[in-house]
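Supplied in structure tokens, the structure appears directly below.
Complex shown without one protein chain; remaining protein chains in place.
The block that comes next holds chain A.
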Amino acid sequence: MRDIRPSGRRDNTRGERKYGLFQVISPSRSAKTGLPLWLLGLGVDRLRTDMSRLLALLFHQGVLDEQFLQLQQLQDGSCPNFVSEVINIYFHESEKLLRNLRGLLSDREFSDYKKMGIHLNQFMGSSSSIGAKRVRNVCVAFRAASEQNNRAGCLRALELLEHEYCYLKNKLHEFFQIEQQRVLAAGVRYPIQN
């Protein structure tokens, strides 16, 4: 492997040598970190392990089910960001539904339980589709309360739904952040040579 010298120039305020992306100083060291490439490989592996552990935890807690794995299996070169795109749509739709549900229940004279049922069916459907098992289960209980026109029960269910949704959202954000780090680390590990 050729020894490619850096063509760096000092052009940032910290006076650091700035290299073109993915230029390799030596065959065995990364220009960006100075670390041996084999160590960067360990970083990728570590991140992959972190992702697996987080997913295993979420499965163990019943937060996610195998439908999430089905989504991952659909992701490939033709749609490399499929899972994050679906999850972002889910977040956007869920927050709209939660606002609608909160809006309905904040009215003391509220009686349109049919409308509430429609919102809950939507929430259940999309939660099932991404494997959000605990959120879906809370929606089922919520729907049961709405079918009995039980406003107090609906309020309690809404609080629980908001709590479960927040937990899921935070954990999925964490998952995607680790994935992003893994992709970046993998990119440094396999530099393109000019």
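Heads up, the rule we're going with is that a residue touches a chain if its C-beta (ideal position, glycine included) is under 8 Å from a C-beta of that chain, and two chains touch if they have at least 3 such contacts; residues count from 1.
In the analysis below, contacts and distances are computed from a predicted model.
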Undepicted complex member, UniProt protein name, chosen from "WD repeat-containing protein 73", "Signal transduction response regulator, receiver domain", "Spermatogenesis-defective protein 39 homolog" or "Cytosolic Fe-S cluster assembly factor NUBP1" = "Signal transduction response regulator, receiver domain"
Touching residue (missing chain; options A:Val44, A:Leu58, A:Val86 or A:Cys154) | A:Val86
The one of A:Leu71, A:Ala144 or A:Leu160 in touch with the missing chain is A:Leu71
Out of A:Asn121, A:Gln148 or A:Gln177, which is the one that touches the chain we can't see?
-> A:Asn121
On chain A, what residues meet the omitted chain?
-> 67, 70-71, 73-74, 78-79, 82, 85-86, 89-90, 92-93, 118, 121-122, 124-126, 128-130
